[in-house]
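Only one protein chain is missing from this complex, and each of the others stays in its spot.
Just so it is clear, A, B and C label the chains in written order, and each chain counts residues from 1 on its own.
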Amino acid sequence: MDFTPSERAQDYTERVRAFMAAEIAPVEEGYLRELLALPEAERWQVLPVIDELKAKARAAGLWNLFLPDDKEGAGLTASEYAPIAELMGRSFIAAEIFNCNAPDSGNMEVLHHHGSAEQQERWLRPLLDGRIRSAFCMTEPDTASSDPGNLIATAVLDGDEVVLNGRKWFATGIGHPRCEVILYLGRTDPSAHRYEQHSIVAVPKNAPGVTVERMLPVMGRYDEPGGHGEVSFDDVRLPASAIVGGPGQGFAIGQGRLGPGRIHHCMRLIGVAEMALEAACRRAAERTAFRKPLANLGGNRERIANARIAIEQCRLLVLYTAWLLDTQGQLAALSYISQIKAAVPLMTQEVVDMAIQLHGGAGLSDDHPLSAAWTMARALRLADGPDEVHRGVVARMELGKYGMER
Amino acid sequence: MDFTPSERAQDYTERVRAFMAAEIAPVEEGYLRELLALPEAERWQVLPVIDELKAKARAAGLWNLFLPDDKEGAGLTASEYAPIAELMGRSFIAAEIFNCNAPDSGNMEVLHHHGSAEQQERWLRPLLDGRIRSAFCMTEPDTASSDPGNLIATAVLDGDEVVLNGRKWFATGIGHPRCEVILYLGRTDPSAHRYEQHSIVAVPKNAPGVTVERMLPVMGRYDEPGGHGEVSFDDVRLPASAIVGGPGQGFAIGQGRLGPGRIHHCMRLIGVAEMALEAACRRAAERTAFRKPLANLGGNRERIANARIAIEQCRLLVLYTAWLLDTQGQLAALSYISQIKAAVPLMTQEVVDMAIQLHGGAGLSDDHPLSAAWTMARALRLADGPDEVHRGVVARMELGKYGMER
Amino acid sequence: MDFTPSERAQDYTERVRAFMAAEIAPVEEGYLRELLALPEAERWQVLPVIDELKAKARAAGLWNLFLPDDKEGAGLTASEYAPIAELMGRSFIAAEIFNCNAPDSGNMEVLHHHGSAEQQERWLRPLLDGRIRSAFCMTEPDTASSDPGNLIATAVLDGDEVVLNGRKWFATGIGHPRCEVILYLGRTDPSAHRYEQHSIVAVPKNAPGVTVERMLPVMGRYDEPGGHGEVSFDDVRLPASAIVGGPGQGFAIGQGRLGPGRIHHCMRLIGVAEMALEAACRRAAERTAFRKPLANLGGNRERIANARIAIEQCRLLVLYTAWLLDTQGQLAALSYISQIKAAVPLMTQEVVDMAIQLHGGAGLSDDHPLSAAWTMARALRLADGPDEVHRGVVARMELGKYGMER
Partner (left out) sequence: MDFTPSERAQDYTERVRAFMAAEIAPVEEGYLRELLALPEAERWQVLPVIDELKAKARAAGLWNLFLPDDKEGAGLTASEYAPIAELMGRSFIAAEIFNCNAPDSGNMEVLHHHGSAEQQERWLRPLLDGRIRSAFCMTEPDTASSDPGNLIATAVLDGDEVVLNGRKWFATGIGHPRCEVILYLGRTDPSAHRYEQHSIVAVPKNAPGVTVERMLPVMGRYDEPGGHGEVSFDDVRLPASAIVGGPGQGFAIGQGRLGPGRIHHCMRLIGVAEMALEAACRRAAERTAFRKPLANLGGNRERIANARIAIEQCRLLVLYTAWLLDTQGQLAALSYISQIKAAVPLMTQEVVDMAIQLHGGAGLSDDHPLSAAWTMARALRLADGPDEVHRGVVARMELGKYGMER
């Protein structure tokens, strides 16, 4: 047993840390302020600083690090990438700067592993280059989408075409001005086995029949310029070659996408929690009330200690999950992926809530990143499956050890 | 012991319930949608429906019910008003429609009890009529304002004038187009007893030297058209007659304002929690996943039960606190006011969070009132004193029973 | 609405308080010490001080106060009895001294309401006089007894006799040397409606076929001299007149017994929690570490405040439940009885746990009543139905408001 990260991981971690300190930290607050100062309708644009930073990051070789491929990325394993993703999580823009942001990272993985040469050329290449953006359309407004058996949207084969009909929402990134492709999950064959009914289709965002009905606020925020949208697909007709990995492969590909996706979310959320705990400690040490630093009032020290303990526990669980995924595959990591998905967003939500409380009104405002961080953590208790569904998976596997079927 | 509400309370409760069902419920969602559909800069206005509803409510005799005065209000005690305020809490606009909204209600109480005839004529009368709005400026950005000893802003006597200097924030309602008067708390005499240093001054919002520096988002929301602002006071010079209740009375008046204010907040938050629990139950009963209604999945029933229990407990504690205030005065109710202030917003936040989780993505969006309700509850864990300060008050009184000084 | 207790309630409360201070408090610790100093096998006896105190209590008119009957008790309603029961809860022996202890109080209620003249003469009279003790045999070791449909034990009619077969456990009081009668619940007619299958039978403890197999420890304690036992009934043959209230009435009578029984438990547990909070405060104020009283270390004040708030909330919920029972009957109080049963023992367990923690090792020992109090609270999270079953009842009624069947 050895908790020492590999030399390669240490090297990349330090380079990302240095880049963030030198390039991102000095401009992030100003960027966010500039964006939010724009009228709402004008926030759906890429401010120049973003492109400048992306170019620098790519030039520094800090690009596509999420991808376990040593040609396009750096060939990092999941557990090597973990501390890097955690660092990115401390910033709202870093993941994008390093071309490691959701949902593009997951979509790139799908196209990398399952895309046809044509799909890779048309969509993967520009995504890897950070030239275009993408969205993933799985969740539906009219059904509990955590149960794939519930999904209504269709992707029906018609000769050598596939026809899409359905309504999706919480399509993250769909509002981005450079979003050009949508990975869409729809039912192709209701008569097939439960897990072989669906297909994933790569849909040009400007295909006829695709309509972004509206952008959705999340706890009052639109999260521009990418945002989250409700999208209708009305008789969207594409060549069957737009199907990724073949008809009926949608569920399997989607699950394969979700595993690393969930781990990446959790890695970044550890960084969010660390950022919040640091803010809480600084505030507790510096702010005075009743003639004492806040740190010495009431239960504040115990809350800080509990936050530290909770973060350490979550980080170790994420690392262990990543290591299992690296060494034994997604099936072996199944319970653990659900464990971290149930544990980490909730932990981060609670740590951020504690930090907000220590900041008083300032913590609720946009003067600190805490309130936006809270929203991110809260949303991730639902995105990629609600906590309760993941607890159900963990329990099922636990009870299965003693012979219980379901 | 008798938990039966008085006939008068029952009568008003039923009339408010009927008015809300007939007049407010049918239009509220449309109103909020209309307001949010406006460009941000245009949301700081009163849409006509609000004035129409206010006129109807006043005509129906459902006006200023918060005020324990039978000429201007209905002469209801706090415990009689409790179920009525709870009903109002189920809506985002009802309190305003009935002219019972914070911070105006608290400001009216201050002016009713302590205002000079001139102040009552100039400010109280139009407030009671719902013609103007007001703000309360106590909290400061540069100091932990839960400790009044920390406050920096001044209200210095200079001959027959009083001169204000300071910076305040989270001044609720300051953005309202009809906000005309500010109750401002500043230090007049630093050499006086700790609790006799401050004065409250009634400041015309358009007085020279008063500047609304910016409106503050709370968890990403601006809460238009009233909002919460940061306000600077630079050598604001007013006749000394603008002081409410006399120099040095500010702390005492402020505390007297906070007691009922905190109870009213808690009453309304019970309503928020009831609204959320109802939404959670409806969703749990109607929505299906894994071939079962959500109610029958995992711990959802237990969470619903816990929410019901928590609401009942909080309601009873609020009622008991109100009854103590009515029958034995604010001093006797002191620990209880802090108890409800520590317990109720947190309970509501948790019930709303549970309801959001049951709604999935929809719960995070603005399609349901849940996400805005969450923000309201969260903010009230800080407004009027953070939870921790109130727990400190409760503990001090508890330990005092056994001879502990502080 | 009026929280003032009736004059009668106040009078009895004060008399019980005075009696406890003058008669019980001075001797309780010594009594418990004397009992525990005996060899285990000799603890199943009534020490003389108990009988002396009982005689004094009866002479003082503080006797059978639990019984809402003004001939045998004092005619107190449940809500009048609540503060009295709470006081008794602060002591381990007071309920017995006032002849208000479980399970005798519940058994007396059953016999009072449903017993035949013969049963009342033979069992109720001596119970009311405090001359004998009783047990209630419902729970079974071999089945989840919270679901009455699961119960295995039988009470079969055979001519003019009833024949009992079954194994029961956690029969509280069965080890008491004066325990003479058992109320036994068994299935009489499996073909009847689900709630009309069972009968309650009054069984002489010395009837042939009744065997106390063993006494059961609860968290390591035997709770002498009454204890909790496992009892087998092998072909116990009694005249059919031993059935209480008639064949098939067992479930209804049992439920009727459980309502007040659960409320009484909860009332006493409020007293346990108050005792623990008082101990916690005294310890926090007096004990010093790191040059400060414990009260001023870490989160101790916040924990004390949370305990105070939790106790107040539970007390009010118990009072409201009792008032509902008094004024609207058991059906109207159904959800509330389950609410308090789910809330109060857990609250008491947590308050006691907090008090133990403040006492360090001493809190775990028998030098303080805290560790025994913890066990009592913990056991009551299972006795009379586990928390989870009660939450289920609350949720069912809550969801029923919105049309959900089960």
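The rule is short, and it goes like this: a residue touches a chain if its C-beta (ideal position, glycine included) is under 8 Å from a C-beta of that chain, and two chains touch if they have at least 3 such contacts.
Treat the numbers as computed from the prediction; the structure is a model and nothing was measured.
Between the chain not shown and the residues A:Leu317, A:Leu364 or A:Leu380, the one that touches is A:Leu317.
Among A:Thr211, A:Asn306 or A:Gln330, only A:Asn306 touches the chain left out of the display. Of the options C:Lys54, C:Arg133, C:Arg282 or C:Arg391, the residue whose C-beta touches the omitted chain is C:Arg391. From the options C:Pro68, C:Gly130 or C:Gly299, the residue with contact to the unseen chain in the full assembly is C:Gly299.
For subunit A, the residues touching the absent chain in the complete assembly are 1-6, 9, 79-80, 277-278, 281-282, 284-285, 293, 295, 301-302, 304-306, 308-309, 312-314, 316-317, 319-320, 323, 335-336, 339, 342-343, 388, 390-396, 398-399, 401-404. With the whole complex as reference, residues 298-299, 301-303 of subunit B touch the missing chain. Although one chain is hidden here, its contacts on subunit C can still be listed: residues 39-41, 139, 141, 144-147, 149-150, 169-170, 216-221, 287-291, 294, 297-300, 356-357, 360-366, 371-372, 374-375, 378-379, 381-383, 386-388, 391-392.
Throughout what follows, only the chains that are shown with their structure count from here on.
Note on chain placement: the centre of subunit A and the centre of subunit B lie 37 Å apart, centres being C-alpha means.
Centre-to-centre, using mean CA coordinates, subunit B is 43 Å away from subunit C.
Spacing of subunit A relative to subunit C, judged by their CA centroids, is 53 angstrom.
Across the assembly, subunit B contributes 388, 391-392 as residues in contact with two or more other chains.
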